[in-house]
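Below is one structure, written out as structure tokens, with a few remarks after it.
All protein chains but one are shown at their positions in the complex.
Note that the chains are named A and B in the order they appear, and that numbering of residues resets to 1 at the start of each chain.
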Amino acid sequence: MQQKVEFEQRVHKALSDSQLRQNFRSTMDGLMAKRSQAFPDKERLEKLRLQGAQIRANALLKLPELLEQLEERCTANGIRVHWAETVEQANQAVLKIMQDHNATNLIKGKSMVSEEMELNHFLEQHGIEVLESDLGEFIVQLAGEPPSHIVAPAIHKSRQDIARLFQEKFPDIPYSEDVETLTRSARDILRRKFYEASIGLSGVNFAVAETGTICLVENEGNGRMCTTIPDVHIAVTGIEKVVEKLSDIPPLMELLPRSATGQHITTYFNMITSPRKEGEKDGPREVHLVLLDNGRSSIYEDPELMESLRCIRCGACMNHCPVYARIGGHAYGTTIPGPIGSVIEPQKLGLDRFGVLPTASTLCGACGEACPVRIPLPKLLNRLRFEQVRDDPPDNTMGKGSQRSIRESLVWNLWSWANTHPALYRLGCLFLTRLRGLVPKQLGVWTRVRKAPAIAPKTLHELAREMGIEDE
Amino acid sequence: MKPDQQYPDKPLSVYFFGTCLIDLIYPQAGLAGMQLIQREGVKVIFPQDQTCCGQPAWNSGYREQARSVALAQLDCFPQDIPIVVPSASCAGMMRYQYPELFKDTPQLSRVKGFSNRVFELTEFLVHVLKVKLKDLGPPTRVALHASCSAQREMAVSEEHSNLLQQLDNVEILEQERKRECCGFGGTFAVKHAEISNAMVEDKAKSIADTGAEKLVSGDCGCLMNISGNLQHTGQGPEGQHIATFLWERTNATES
Partner (left out) sequence: MSNSRENILQRLRRGRPELPAATGEIQIDSLAWDLEQRINTFCDRMASVKAEVHMVTEGDWPTKLRELAADRQLSNLLYAPKGPLAAEIESAWTENDSCTKLITREESVDEWKQELFYQVDGAVTSVRSGIAEVGTLILWPTREEPRTFSLVPPVHFAVLKAENLHHTFADAMEVEQWRQGMPTNVVLISGPSKSADIEQTLAYGVHGPTELVVLLVR
């Protein structure tokens, strides 16, 4: 119950903040409209989605072999591969690389896996200064907050919030609410940091097993900076991000930016296949790839739930989610918010801790409809609702069965009993219709914003009989 | 309609599944649905033993209870004739979710046979009965709310509009964010009342803003939710199930 109380508190806070709600509403409206415009031909879109789903599904079926191939090709190309079963191991791997180079600071491009690892916090505890360089991530880092959207991390903040934040953190810079000016200030601050940085870190959008290539999608150029200027580049990725062939990339790239922001392509698509080679005049001398499992291999075991591993992190499901649009990313309390977060995170962190998330959906289906790789999100949310209340959990991983309560089971048993005994059902309905005057006018939270529904004087069963409609 | 959906020829008789919400709260909608079918010369059978499709338990994770209730429904509709449902949400449950619910069970093939016979009312009127409606009512302006199941799972929102467009004196007004969920979501409205409230307030406002005289929907869950808020605020139109609306505007004889 604790998780539900905490979730409700976060929801209440978000819903009470009219500025926040307006920020999310207008952004999500904009992103939905842009996506729609980016796919003018709906028939083609459906074919592309099928193709995207197929590429990702087939990569997952060959996952262990593709990971081995990726490792082999990367190693041959000079990229060093590290395997991490847990967040702790992944953090240690990054720390070790930092220590091997006596590095005291790290400049980061956008990486949701590093958020999952809580890498910044970990490195700071070891005396390493970490700086986010994606503008949105830079802003939330200054504010001491996690990102609220996987593509637009600072979208919960208004330009006034950001102007005040900059003034507080950089008093030398004149106060401005102008977006260009704020952006320019961030450029100047970060340029110095890129210049000085000895180690850069990035996420990975796709890892190509065939050639051992790391692909990065971005608009700002900070990703290129992090992977080009410092002497060492560390890429961190979940093990599910691998694809089989280079030719798998163009269809996925046709889907990813269009689904995310409505762009036909991002400003930069950066494909990294090796560290700086002999005679080359720039680029990192070392490239490391950290492959993180952290619960993914458990999700993988379930033929239905594994579909969530197809995710390419475009954010379209959250952009289209009417719940997300109202409560925003922080209310979820997990690294990845929105529908895909409500599917993945409880599986990683346990239904006993985050089982409430799959219930916080109307199952309207907008997410599944928008997903570029056709993850059946409503079906998976429904499945996790089952997993958390089932009374015969096959194992106790991820908090299966943990949300089962005697009271709720009893309610459903009674409900089932009434609905499987037609005479009883009709009798119950008869009582309700005859006693309709006694039904309370206040029905808890329902009637806070709604008039209570009025029970009809006669049921349809009665009316049908009266009309002489045959029973069989 | 879904691209791969096949429709049978007009049958001699059909079953009608009323749904539990209609049974208790909106029985007139069920009646109107049956009358619309009967008027086309098709016999309607309403099995008195029907109760609920089982969706509330299915969406709450109580699959065993949902299965018991679903099996009880299967027993009520034995003949190989169409089962017409005046709700896309319940129709979707019976057509698409039942096979999921009974996956890996011995009943699956029987369930599939049942599911294939399930049709939502407006799709049945349009594609099977091919109704031609004659509007007898005065000029009016309505807002149509197609439920999420009508739009996505059953893909019958076009059929809703098709029927309304057949009525010469009815103008359909379009609300802002027409495709967005109203926030009902069954037990969601109770479990996550605060989010649900925020959603329904927005939905009701966008409908009231159209200036429509009536809100029409093919699903009573949405109707109960949105109308509940419209009545609470005292702003905006009265809500009506699409079957009731169609019947009232096209019925020559006062019943």
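We adopt the following convention: a contact is a pair of C-beta atoms (placed from the backbone, for glycine too) under 8 Å apart; a residue touches a chain by one contact, two chains touch by 3 or more.
Quick caveat: nothing in here was measured; it's all calculated off a predicted structure.
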item: Visible chains in contact with the missing one; value: A
item: Which of A:Ser16, A:Gln125, A:Thr183 or A:Ser405 contacts the chain that the document leaves out; value: A:Thr183
item: Per the touch definition above, residue among A:Ser36, A:Gln167, A:Thr211 or A:Thr447 touching the missing chain; value: A:Thr211
item: Residue among A:Ser36, A:Gln54 or A:Gln167 touching the omitted chain; value: A:Gln54
item: For subunit A, residues in touch with the removed chain; value: 23, 26-27, 30-31, 44, 47-48, 50-51, 53-54, 57-58, 61, 63-64, 67-68, 71, 82-85, 89, 93, 133-136, 139, 152-155, 157-159, 162, 179-180, 182-184, 186-187, 190-191, 194-195, 210-211, 213, 219-222, 224-225, 228-229, 239, 245-247, 249-251, 253-254, 261, 264-277, 279-283, 291, 293, 297-298, 300-303, 306
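Note that in this section only the chains that are shown with their structure count from here on.
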item: CA centroid of subunit A to CA centroid of subunit B, Å; value: 33
item: Residues of subunit B touching subunit A in the complex; value: 16, 18, 20, 22-28, 30-31, 34, 43-52, 54, 56-66, 68-69, 71-72, 76, 100, 148-149, 151-153, 177, 179-181, 183-186, 188-201, 224-225, 227-229, 231-232
item: Of all residues in subunit A, those that touch subunit B in their complex; value: 8, 11-12, 15, 29, 322-323, 326-327, 359-366, 368-369, 379, 382, 385-390, 409, 412-413, 415-416, 418-420, 422, 425-426, 429, 432-433, 444-456, 458-465, 467, 469-472
